[in-house]
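Omission of a single protein chain aside, the complex is shown with its protein chains in their original locations.
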Amino acid sequence: MRQKIIIAVSLLLFFLVIYLITKDFFSNHAKNEENPTEYNLAKLRSIDSSQFCYKESRHFKLSMKGLNAIVIDSAYRIFIAGENEVQVLDSSLNKLLDFTTDSTADAIFFSNNKIYLAIQNHVEIYDMKGKRVQKRNPYLNSSFITSLVAENNRLYVADAANNVVLCYNEDGSLKSIIGKKDSLKGEQGFIIPSMYFDIALGQYNDLWIVNPGKHLLMNYNEKGDLRTSWGLASMQLEGFSGCCNPAQLAILPDGSFVTYEKGMERIKIYDQTGKYKCVVAGESDFNSKAINNFRLDAMVNDIATDLNGTVYVVDAVSDVVRMYVKK
Amino acid sequence: MNTTLRAGVVIGLCGVGTLLAKRTLNGKTVWQLDPSKCVQCGRCATSCVLTSSAVKCVHVYEICGYCDLCGGYLKPEVKDLNTAAENQLCPTSAIRRKFVEEPFFQYDIDEKLCIGCGKCVKGCGAFGNGSLQLQVRHNICVNCNQCSIAINCPADAFRRVPENNSNLLKGFTK
Amino acid sequence: MQSKNKMIIQINERMWNRIAICAGIFSFVISILVIANYLQMKRADPVNMKVINTLVERLNQSPKDEQLRDEIRTLDLLSRKAYFTSRWQIRTGGYLLLIGLAIALISLQFIELNRKKQPVIPGEMNEDVLLTQKNSRRWIAAGGITIVGVSLFLAFLSYQELEQKFVVAATPASVKQIRENKQPENNKTPLTNEADNQTVKKTELVEGDTKNGHPVVEEKTRKAIENSETESKDNFSEFRGPGGFGVASQKNIPVNWDGTKGENILWKTEVPLSGCSSPVSWGNKIFLTGASATRREVYCFDSKNGKILWTTAVEKQQETVTQVPKVSEETGYSAPTPVTDGKGVYSIFSNGDMIALDMLGKKMWMKNLGVPENHYGHASSLRLFKDRIIVQYDQKTSPKLMALSAKTGDIIWSTIRPVKVSWSSPIIANTGSRVEIITTADPYVASYNPETGEELWKLSCISGEVGPSPAYANGMLFTINDYSKLAAIKLGDQPKVLWETSDDLSDIPSPVADDKYLFVATSFGVADCYDAQAGTKYWTHEFNNSIYSSPMLVDGKVYLLDRTGLMHIFKADKEYVSISENKLGEKSVCTPAFTNGHIFLRGEKNLFCIGK
Partner (left out) sequence: MSKKLISIFLFLLLIFSGIDSMAKQRFPKPEFEKKYTVPDTQIPASRALWLEYFDVFMLVICLSVVTWFVLKKRSRLGVLSVSVFSIIYFGFYRKGCVCAVGSMQNITLGLFNTEYHIPLTVIAFFIIPLLFTLFFGRTFCAGVCPLGAIQDIVALRSISLKKWVQAMLGLIPFVYLGLAILYAATSTDFVICRYDPFIGIYRLNASFLMFSIGAILLLMGIFIARPYCRFLCPYGVLLNWVSRISKKHLTITPAECIDCRLCEDSCPFGAIQIPTPEKIRENRFITVKRLMFFCIVIPLLIFLGGWTGSRFYENLSMVNLKVRLANELLMSKNEANESQSIEITTFKSQGKPEEKLYSEASVIVKQFYSGGWILGGFIGLVFGLTLAQLTFVHYQKGYTPNKGTCLSCGRCMDYCPVKKGEK
């Protein structure tokens, strides 16, 4: 009798095991399983629609790929550098000029009828016929130029590999080095944790340099003396998010700043004093599919402005240029 | 009769063995996670057969920015950039923050504490250089025949890789 | 000797027995402790404690609360301590359990080994081989039947034609085309239903309002159908013409003019309030709407001389919230085009105001549909079906498609549909066996029965912020949106996507099609021509300027207006042949109306009448 009970109980247990296994196997347990350590960035990423003061007026593709840098001159001509190629368009997007380069330019600038291109570690200068006029020697072979601007016989070059901005004379001779780390002068140098280091010319052709690691925009004179700076590190819209932002900078004709932040993708406007004004574009304006994926690159390769106050954005995900105008 | 059958079985087994042996890789294969596919869903922390998962966060120092404001270490919107409990993003405070010099900090992962949830990986990817990445640690992994995380991974990021090439870290140079 | 040996064994056995019992009890206690610990750890997971999280949230709100800060730190420390202690306890417990069990097992094995030496007295030989076998057979059969039964039952319960579903979901276009060929070609029939119904109305209003020279024979229904058709086609009464297909059945439309010099411009009249809405016509009346943030007006122009016959302002309605709707500069406060049926003209504005005026500008009825939650501003134009007005009201919360009585403004039916905000207008097409209202909005193209509002079919082939309306010709529907795709859908009982492409997608201009060709214009100034059936691209032409206006297909020509006001006229053919380019002298984003050999075109400021 006792044996029978034991056997019955054992067999019951055995069938229980089979039942448990079968149930576990055929049921979809992964579903509805919440992530206990969810790090929800959606709330941070979303931007209230009332904050937008710009809207996309149009966007356009070009007949080249890998759009990388853009600049607009006072005649509303658009200079765009793409994969081993540079194109110049007029305001109604007719192609004016198209020439190839040895390598993809990382930065482009137009001044005095000359097109300045930053090609890896050196600067190349082209004329408006697409002919290379000059190829300058690199500052150091290790240099990596991420941005350049030219003004009044000066050429400023941002070298992200050496954490300095170089100021050149017209003949290509080095005039001064801005932002070199110098503990005697109390100069801490630029902190560039990732390869984003942008400079721009302000309202009065003054030089603004992004110090991404410190979340600062710094204004220097040509001798390399710091005049003023502003910036706030914050996830909120008012500040610059992440480890090293803003990644791109452009300055509107009225002197207000257009900044692009990577990571939490947003393009914002600050007024002349560095006070946050509003948003030009947020993540939803770019390809939202790419947000979740592991990326080492930013979604926007460059931003620029024209005299009308239109903001031009090089969308790296869709490989288009987007134009934003005031609402 | 039996002898013939036996001979048949032996030949069959050897046949299968050699057929498969031809396809084999010399050495062994291990499970590894591809960080470029990972979406940090948190299942690595819960699905591993080991209670403290064999998947850990690994720091690729080479691409770290050594920032003070680290998206992988600090919660968003912290006021002070310090190691206080309320500031740490990691649920098990497995990331150690070490001052190097102004303004650089070194971040190390304490693998004993890391549960592989990927929270810091997401933070680092969203706000930083992406130097924090999840990897299967093969000194902990028991190399199950069928990885139970792989079965639950929504991104299909797990696969068997040859042991001598078992590191799929991005930006890692050695 | 023998007995001594036995003694040793016995002593040993007793000792082993005791050890086994002790170890067993020990293991049992440990296992219970471990399980309890495990459950406790599961329940209060210290790693992800809610208390701490809420405290941290509170700290975020009041960042200077030092006390709260300390509280968090202590709690965090405590919870971590507790967690690690339980982990250590479980680990140690596990080892202890293992050791205990191992000792118990070893001792029990020893006992077993000793016991085995004693012979067992065999019982009766009572096994009946045959009976056993019989029993076995029965039970195996029973087990087999159970397995078959259970699996069939489960299979029956959960059967859902998975494979079929997947195959359908993954069907490439070629397979669909084969099915397509089997469908009868019955889509060339005109819009009988619609026309049929209009005849009734026609009889009342021909004498009064329409004087466009077409003889109307009232007695014969058949002729009346034809007439009403030409009538309604001549009366460009809706946005993009009858049905909204972008096709006007006009002939002898001017191809040359110059707005700057006044060449071929019959008249131009300034429109008091601006708007993106396009003109519609009935007889010799041209209707237009305009609005600002605070004012909303409907205008009636005389088509002969451009005089404003009447202007009716929409008064503030009581139920209207005074709030000004949020609209983008480009959409404006009056983007939807009105619709007219010869008895009245029906308009809708960006704040949800709807007004019906009779042909003399007197208010028939008026209502507010609720300020639409639409971040660029409501833009979907009205459509007319029989005696009802179709409103596509795709706003953020409860987007819907409605049919309102043209006479009273009462809602006849309203279908709530789970779509995102859209700016496209519905079209009404007779697809052979039925008349359908076809709408486009993220995430699908959907068709509705105009009588009941029932959904007839839907296809998810569109997404994003849908602006362009669909085009329809010869049983084919074309939908397009930027960042989505251009899809050609063969209509019928089971609509199928015939082909699709994602080159040059439009976000504002709607496409237009005839039997052979599909023309697509994009806001960045590119126009494409496709083979409507096969989807092969015949040509692409880049215009220098951006285009917001939708192309119109008139008399074998495509009229495409760019934003600078330049009208590009080219042949509706497989090669791009430009006929002319005509300046308006004013920017424009509106779609022209074609009526009576004239073109009515709204510029930024003026309404133009172009004709010879």
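Note that the chains take the letters A, B and C in the order they are written out, and that residue 1 is the start of every chain.
The definition used in the following text is that a contact is a pair of C-beta atoms (placed from the backbone, for glycine too) under 8 Å apart; a residue touches a chain by one contact, two chains touch by 3 or more.
From a predicted model like this one, the values you see are computed outputs, not experimental measurements.
All shown chains touched by the missing chain in the whole complex, by label: A, B, C.
On the side of subunit C, touch with the chain left out of the figure occurs at residues 38, 91, 94-95, 98, 105, 108-109, 112-113, 116-117, 119-120, 122-123, 125, 127-130, 132-133, 135-144, 147-148, 151-152, 154-156, 158-160, 162-163, 165-167, 169-170, 172, 418, 443, 460.
Counting over the whole complex, subunit A has residues 3, 6-7, 9-11, 13-14, 16-18, 20-21, 24-26, 28, 30-33, 35, 144, 160-161, 163, 181, 183, 189, 191-195, 289-293, 296 touching the chain that is not drawn. Touching residues on subunit B toward the chain that is not drawn are 2, 5-6, 9-10, 13-14, 16-17, 19-21, 23-30, 37, 39, 41, 43, 49-51, 58-66, 100-101, 104, 106, 108, 129, 137-139, 141-146, 148, 151, 154-155, 160, 162-167, 169, 171-174.
Heads up, the rule we're going with is that only the chains that are shown with their structure count from here on.
Chain centre most remote from that of subunit C: B (centre = mean of CA atoms). Of the two chain pairs considered here, A-C and A-B, the higher C-beta contact count falls to A-B.
The distance from the centre of subunit B to the centre of subunit C, each centre being the mean of the chain's C-alpha atoms, comes to 39 Å.
Centroids of subunit A and subunit C (each the mean of its C-alpha atoms) stand 33 Å apart.
The set of subunit B residues that touch two or more partner chains comprises 77, 91, 115. The multi-chain contact residues of subunit C, meaning those touching 2 or more other chains, are 48. Residue ranges on subunit A touching subunit C, taken from their complex, read 36-37, 49, 55, 57-60, 92-94, 327.
Looking at the complex, you find that subunit B touches subunit C at residues 75, 77, 79, 84-86, 91-93, 115. Residues 47-48, 55-56, 59-60, 63, 69, 72-73, 76-77, 80 of subunit C touch subunit B in their complex.
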